[in-house]
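Of the protein chains in this complex, all but one are displayed in their positions.
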């Protein structure tokens, strides 16, 4: 076991993958000399050189498009989008090109690229630098979507993403970079596409991912002190979505909540709640409750920012009311 | 009553609105001289001149951005995106700018623009010209979303959109342009943000919008012949969403299906199903069934294209099984 | 049904013709193929009406492709039939794809605007104006990294000159000295918009030069001129000097099959169609003493070859409905669950 930050785990994953596979290279703004806006690629340029840590101009659409072409030509680019908030500039290349090339071209070729980016609140970064936009990706057939919530997953999911045949959008959470956990990177982790049951209880199932896993765990511990036992499912990847695990846990317990930092309406929480409600209908004692970001932009004010997204407290309170 | 096409109703709405309000102008590719790729603005340039039917270069991001600036400067642009499939190029201007300006700037100003576009299958136009991408819009706080399914709504929703204080994404369906209906444009239509109950039954509620309204109505008629009576709700606008109408009908009937042409996962159908399941839980005899597009790209092959999205038949069959 | 993952440009493209007679032959084949596409549509056998013919633009396709080498890659815009034919496509599989059939290059999933063939280095046609441009930067990057000596070329229309992604892509190509070339087929129109209605700055090569590329414009009437310019620029690109070439021509017919071009005069069209690179090459060959019977035979061979494409396309089967769920993800990945299956499963409530 070593203590390691989420940031360092991501860096280590890149180092190990790039050492093993010469075809992997990183391309994006400030990924080389600067070491990444959040420091994930710090020092990698010394180890792998500027050709494999390719600093780009500020041209998001072409960065993603270049990665698409490089992937088609046989390499494995890790394109970095500094903030997921900039995905809007790249959605044509991502959703009309990367996601559809295999299909449109009748299976001739895939686009094995990873789009690394980060999202979420926590740094007073305002409306254009604090969003949780994973729903756009989850809604787009052809794109895989990984969102690590733990240090071990930061490492392993990134390693796994770099072996997938299809484009993977890999969204880190900006508030987790400095988080430390004791990890044994050689220990078994669930496979790609498998959720992790982080905790098992009998009263309510909390289905979540990314930073909200920690809120759910905090809530679950507080609830345990009040005699309520929660199951916490960390989805790890949203596409593939491991519904079998969700189904098994929800049918066992009969009560579920879903938690997502992204906006409520037509978001990830909607998908999860709809699917649980549809597929586990006869097992549910109560409605599946969605806890998600408010349907509003994120403010720069510290107070308003925090108020705009779910907290451990609201997860705890809602579970208590649900079980009551 | 006059017989009118959906296309002509849209054109008439533009003519009437532009006649009443000098600040309204249309900006987009081929909107003027060409008359619109689907002919909606045909002839308008003769009536209103090239300054109010502003043909642009092929520069989608800047078209939307220009509309944002013009709206802030006090006019009312109707920007046209030839296909909703191109929205990926414009999502930064649409979602980071248009949608957030009022909020980020503390309520100083709104962006009263309409983004007219069209989507859906039906013309063998392939993976990049046949999508139903309304979920991206519905998921974005700050954007209104209207999707007319009838000729009368084509007219009235566009007129109403042109009076809204906020950006409205207005998505027409390419397979409806030639559809004719008898309409009396002076007759009352539901207000902006109100759904229309197109048919009332006691066995199942079908919640839908845009072209799928017609499939739902066809299915309902076929079902009626089999002794099953369906309620059909046409949402008309997805933001605002008239959940009160959905709730009232579903609580009355106790069984619901939602139908959307867009991809299933994390789409509009997910939002509707999640919300119905959550809010009408105690009234539901059966799970809310989602009928939506497959989670795949759209093919150019006529057969594969048709197979990729819901049909009247699957709506009918599903209702029959659900009620059984 | 799905072939294994194919590396780009793994098959050998036929040797390009470089003399005028060969270039003429290639242009004639393109012209005749496009005429047959028009027939396919009239017969109601095409999948949809989004068919963009490259008639009048043959010298751009054939001239530039004649400067390409084995291993080179390229992307095209929506008006890309001629380019791919000039690069060695099988016209039968192209026509079958245009008909949305199983034997097409993409098994009926792509259609006219999404034909691709990794084996011949065709990284894909694109229905998004400008959408295929940045991919050549990526392909060029890989070619440079691996020292393959290959060039990657993006073909697009004058309309794409106003798409921002072109400038981002050109800037990157120049910054990284990539073996990449950008070819604008300036047929004077983007749908109904004449090029001077889309921009005040119609000397497109100047834009490329301002971004640090080698830039030229050439009259597309004479395929040898196009070939000469392309060869020089492609050779430069191969040594790390990215290039831009604008080929001036005229779109003989409407934007797509249903467009009758009411936005331009007959006089203009008549004059425009006089700028015919195929006729021009034929006249030059005759002037140079080429036997007319030889040219007639070339034309006849093209007609025979391309007539057969329609029969091939019509005879090809529809793709099976189940193929719909294939190739959304990689070959060993589980397929998406069909809607009907899911609904039955949910309603079974087991």
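Chains here go by letter, A, B and C, matching the order in which they are written, and residues are numbered from 1 within each.
Keep in mind that, in the parts below, a contact is a pair of C-beta atoms (placed from the backbone, for glycine too) under 8 Å apart; a residue touches a chain by one contact, two chains touch by 3 or more.
Computed from a predicted structure; not experimentally measured.
Participant: Wait, the hidden chain, what does it touch out of the ones we have here?
Facilitator: A, B, C
Participant: Of the residues A:62, A:81, A:196 or A:235, I need the one that contacts the missing chain.
Facilitator: A:62
Participant: Where the complex has a chain not shown, which of B:17, B:70, B:232 or B:298 is the residue touching it?
Facilitator: B:70
Participant: In the full complex, which of B:4, B:18 or B:101 touches the chain missing from this view?
Facilitator: Checking the options B:4, B:18 or B:101, the one contacting the hidden chain is B:101.
Participant: If the hidden chain were put back, which of C:175, C:284 or C:308 would touch it?
Facilitator: If we include the chain that is not displayed, C:175 is the one touching it.
Participant: In the complete complex, the non-displayed chain touches which residues of chain B?
Facilitator: Answer for chain B: residues 25, 51, 54, 56-57, 59, 61-62, 64-75, 77, 92-93, 96-97, 101-110, 141-142, 144, 164-166, 240, 278-279, 281-282 touch the chain left out.
Participant: Which chain A residues touch the hidden chain?
Facilitator: Against the missing chain, chain A presents residues 29-30, 33-34, 37, 55, 57-59, 61-62, 85-86, 89, 123-129, 264, 287, 289, 291-292, 294-297, 299-304, 307-308, 310, 314, 318, 321-322.
Participant: Touching the absent chain: which residues on chain C qualify?
Facilitator: Output for chain C: 162-168, 171, 174-175, 198-201, 203, 206-207, 209-212.
Everything below uses one rule, namely that only the chains that are shown with their structure count from here on.
Participant: What's the farthest chain from chain C if centres are computed as the mean of the Cα atoms?
Facilitator: Greatest centre separation from chain C goes to chain A.
Participant: Using the average of all C-alpha atoms in each chain as its centre, how far is it in Å between chain B and chain C?
Facilitator: Once rounded, the distance between the two centres reads 34 Å.
Participant: Can you give the whole-Å distance between the Cα centres of chain A and chain C?
Facilitator: Distance between chain centres, rounded to whole Å: 38 Å.
Participant: Which parts of chain B, given as residue numbers and ranges, touch two or more other chains?
Facilitator: 61, 85-86, 89, 126-128, 287, 289, 294-297
Participant: Two or more other chains in contact with one residue: find those residues in chain C.
Facilitator: 108-110, 114, 126, 128, 131, 164, 328, 336, 346, 349
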